[in-house]
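Have a look at this one before I ask anything.
Omission of a single protein chain aside, the complex is shown with its protein chains in their original locations.
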Amino acid sequence: MNTLRMFYIRWGVVLAVAAGLVVLTAHHYRVHLASFAPREVASESPAGEIRVIGMVQSGTLTGDVSAGDATFTLAGQDASLPVAYQGPPPDNLREFKTLVAIGTWSASERVFQARDIGIVPNYGFVTGAYLVGLLPLALLLFTMSRRVSLLYEEMKASRLYQED
Amino acid sequence: MTPFLKTIRWILWKDLVIELRCRETIASMVFFALIVILIFSFSFSMDQQAAHDVLAGMIWVAFAFTGMIGLGKSFSAELQNDCLEALQMAPVSRGTLYLGKVAANFAFMFVVEILLFPMFVILFNVDVVEDLSLLLVVFSLATAGLAAVGTLFAALTVHIRAREVMLPILLLPMVVPVMIAAVEATKGALNGDPLSLYRPWLELLAIFDVVFTIVSFWMFDFVMDA
Amino acid sequence: MTIHRVIRHVQRYQGWVGGGAALCLTVGLYLGLLGSPPDYYQGEVVRIMYIHVPLAHTALLGYTVLAGGSAWYLWKRDPIIDNMCHAVAALSACFTALALLTGMIWGKPTWDTWWTWDARLTSFTVLLLILLGYLMVRTVVDDLDKAARYGAVLAILGFVDLPIIHFSVEWWRTLHQPQSISMRGVSIASGLLAPLVVMSVGMSLLFSYMLMIRTQLLYLNRLLDAKKGRLLHQFHMSKADS
Partner (left out) sequence: MSMTAISCQHLGKAYGHYQVLHDVNLTLAPGECFTLLGPNGAGKTTLLKILATLQRPSEGHYEMLGMNGQTDRDALRSHFVFLAHSTHVYDDLNARENLAFALALRGQRPTDHDIKMALDRVHIGAFAEMKTRHYSAGMKKRLALARTMLARPRILLLDEPFTALDSDGTAIMRDYIGERLSDNGTVIMATHDPEQARPVTTRAGRLRHGTLQEIALDSCVRRNDGRDMQPDDAFS
């Protein structure tokens, strides 16, 4: 079997798997972790569990935060959204804090029912780190393997080396 | 005296005699250090207090770089008439040659340090009233560390291209602990802190010296011997 | 012409190692990116850990292999071991640099700074400098045998130095900046542990696979060189006979 052809087949498989992983991840984050701005929620009224990013408006935080029961207003760029939170006592809930509220939008009551509060995800850094970490390794490995295959070809061509 | 010590003494004697005749190495080290001091004084326009704070750091930057000059010369001087070959063929263990060269390098660096320290004190108007003997201990321990690793690396770089550049590139990362400990201990000694405050740094220097003298003593075999 | 025994073994087993690496990394990436929960404090950013920590571990592992291989070379003087050491050094330098870079990217959202002279970062930087020095020596020395010896000596000295460097930097840090920025240990819940372990194993396997490839590369280069030298010699001899 041609060494070089084997090499390209191997790397084709690797690329396919990598592409699959990328697509899967992108899909996952789009479906499960996509977040809305308060304006979008008010205008589009998406169904099901969604994530909303905004800043807790000052003076709107009422209720008992340490007991996990609070209401506040989440401000976006040009709209705000009333939120009722009920769940485990959150760490990050305070005024002027940008956060993610996870829950459902009840269009009838015009209130977002949050069941969890998370900190703002920073996908840019994560993506950057994975690309910086993996791409150079892949490129290095690719050039090295290609060179080795070429060297074996050269040796076979010059009949310096017979394969078993 | 055992043959081992005799050989070390002869190598030291040879280097010292040549140095006394030409005064090449020590003179170039001192002049270089003076220029470093000059540039320091331009780069940081300092009052007395500021000078006092960064004095230890400046001292060791100057010492490290002048030391580099001395170390580089110690083996490149052996290249005239291929004297290094004669050393390589000498029927003594490589470790003996190593210790002889370490002794010579230590002597040069230490003499230069003793000459330079008063200049630092005078030119930067620093009051030093504290016990100077402790400072000498710090200097000798740190210089021993630099000489122990530096001699090995000087022998290693002497035959390669661009040796003047390669020696600091290889040596400086290795002696990071020496530089840190030397600066901290010098600072302590200059401030007149109680010994207990910077004693751990002295211990670190001593450990470094012992470990690297032993390791380099073994490794010199592979550097010098084909 | 025969191929060295070690290279034959490498040829036989490299497929398994490479396959294992690919499998572990795929599973690890899936677990790390999709299958694990975000951290309570750091949120999604914690996922950088699954790439950063394995890279750093592997770099250290590589340096250990380099020091061991160097000692072995000085003992046996077998050029194939030297090929292996040379390959390890280049790969370790690569892994160290990537570990530093991913660490910086992780540092920005968590510590709000790209760089801090923290003990671990500083010792990794010194490690990278030592490895680069090693590689430079290998490129500037023309005589292969000399390059191998000098490199081995450097690697062993650096290996002895590494703990001392780490210790002294750590000490110096605690003296000057008492924990202004501390590396808060991420509470490793089982959900976070699984991808970390799988990725670490995968990275080590990937390192081994790359090492096998690179050792072959250096060996084959040298083999072809030697063959060319022999042809040159034969050419001279035939001229001498005629």
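For clarity, chains are labelled A, B and C in written order, and residue numbers in each chain start from 1.
Assume contacts are C-beta pairs under 8 Å (C-beta built on N, C-alpha and C of every residue); 3 or more make two chains touch, one makes a residue touch a chain.
This structure is a prediction, so every number in the text was calculated from the model and none was measured.
One chain is not depicted; across the entire complex it touches B, C. Among the residues B:Ser28, B:Ser41 or B:Gln88, only B:Gln88 touches the chain that is left out of the figure. Of the candidate positions C:Val6, C:Leu101, C:Leu144 or C:Ala194, contact with the unshown chain belongs to C:Leu144. Although one chain is not drawn, its touching partners on subunit C can still be listed: residues 142-145, 225-226, 228-230, 232-233, 236-237, 240.
Although one chain is not drawn, its touching partners on subunit B can still be listed: residues 3, 6-7, 10, 13-14, 17-18, 21-22, 80-83, 85-93, 225-226.
What we mean here is this: only the chains that are shown with their structure count from here on.
The interface carrying the most C-beta pairs in contact is the one between chains A-C. Of all residues in subunit C, those touching subunit A in their complex are 1, 3, 22, 26, 29-30, 33-34, 38, 40-45, 47-48, 51-52, 55, 94, 98, 101-102, 105-106, 108-109, 206, 209-210, 213-214, 216-217, 220-221, 223-224, 227.
Interface of subunit C with subunit B (complex): residues 74, 126, 129-130, 133, 136-137, 140-142, 145-146, 149-150, 152-154, 156-158, 160-161, 164-165, 167-169, 171-172, 175. Listed in rising order, the residues of subunit B touching subunit C in the complex are 149, 152, 156, 159-162, 166, 169-170, 173-174, 176-177, 180-181, 184, 200, 204, 207-208, 211-212, 215-216, 219, 222-223, 226.
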